[in-house]
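Moving on, here comes chain A:
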Amino acid sequence: MKKLLSVLFISMSLALTMVTTADAKQYKFNFVMHSDTNNAFWAAVHKGFKDACAQIDASCQMLTLSGDGDQQEQLQNLESSIAQGVDGIITTITHPTIFDAAIDEAIAKGIPVISSNVDDPEGPSASSRLAYVGQDLEIAGYQLCEALSAQFPAGDVHVLIGVADMNQAWAYTRGNGIGRFMEDYKAANPDRNVTYEKIETGLDLSTVGNRVAAYVQANPNTTAYLDVGFWEAGAAQAVRNLGYKPGEILLAGFDLVDVVFEEMDKGYVQLTVDQQPYYQGYMPVHNLFLMNEYGLGALDMNTGKALITPADVETIRQFKGMAVR
Partner candidate 1 sequence: MENGNIIECKKLNKWYSGVHALKDFNVSIKKNSVVGLIGDNGAGKSTLIKILSGAHKADSGHVFFEGNEVKFRSTKEAMNLGIETIYQYSALIPEMSIARNIFIGREQISYKIGSLGIMKRTEMDTAAMDALNDVELHLRSPETPVNQLSGGERQGVVIARAMYFKSKLLILDEPTNHLSVKETNKVLRFVEGLKKQGVTSIFITHNLSHIFPIADHLCVMARGEKISDMEKKDTTIEELTDLLVNG
Partner candidate 2 sequence: MSNKFSIKSLLVRTEISTLIMFIIIMIGFYLVNERFLDARNIRIVMGITPEYIIVAIGIAILMISGEFDLSVGSVFALVPMSIVQLTHQGIPPWIAIVLGLMIGMIIGFVNGFITLRFGIPSFIATLGMLYIARSLTTVATGGFPPSFPHILPNELFVFQFELFRASLYWALLVAVILGIMLHRSNIGNWIYATGGDKNAASSMGIKTGNVKMFCFILCGFLAGFAGMIQTFRLEAPLPSQGYLLELESIAAAVIGGVSLFGGIGTVFGAMLGAILIRFLESGIIMARIDAEWFRAGLGSLIIISVVVNTYISRRATTLGQNKSKE
């Protein structure tokens, strides 16, 4: 009985301390996303988000998932945010349909919703979100492959496209862009044997490394591997272990993450695309603030598709330490 009472007492006092630390009246913004805390890319987004919130003294919460890519959990987080009655929601939209109803409801309740990092794969007309801050995923994929193709050797070309998770919009949209370029390239080079293949490669370095290694051993004619995320760095480690020299298999991907820079230094990764994640966390916050304060509108923002080569690495490294790039 005593133990039961002490459990009761401890729980109640915990609850009371939570009450006292709850915030007073200030803007509340939630960022709903599709990844877990282990994904290095999100560090810059999170910093942008937190910095912006600090500047306007808003209470901000970024809701990470316990399972990377668990869309059902992401939907729950979105609905919880709406139920909380926040002043604005920033969300990624990684599925064509399942988030639609919730976003509609948020807008109907007067909570502005801005999408960031990944927009509705069916396009702006398919979602009631008020604006999109991020990269045009399909075009970025196209242009990445286009740039990499300048380094293709003469003769037959076989390209492997690593779509990290076939069910997430950001992944397959980039993959589609890369695929579209390969189609164009094939058409432009009718005298060469140009082929490409898409496989689902995974959301972490070792899984991707293993799968690419297996593929390359089965298909030694592979010219290049493009990842829709930053996990070509994992592929780099894997092919190095298989004995490949830098540049024997061209590697490219997205985002500026430390491992990618290391592999660029070693010469294994040729290209990556910057989508300026700091903007993706920072800009929507100020936009939501201004919408709430002065009734201004939501603004789309293309955060860029800058192609980064090994030559650019030094400059960017300076900012890496600040976790802003």
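Inclusion criterion for the candidates: all candidates are chains of the complex that A comes from, given by their letters.
Here are some notes:
To be clear about the criterion, a residue touches a chain if its C-beta (ideal position, glycine included) is under 8 Å from a C-beta of that chain, and two chains touch if they have at least 3 such contacts; residues count from 1.
Small disclaimer: the values here were computed from a predicted structure and weren't measured.
Between chain A and the candidates 1 or 2, touch in this complex occurs only with 2.
On chain A, the positions that touch candidate 2 within their shared complex are 1, 3-4, 7-8, 11-12, 14-16, 18-19, 22-23, 28, 37, 59, 61, 63-64, 66-67, 69-73, 75-77, 79-85, 95, 97-98, 165-167, 172, 200.
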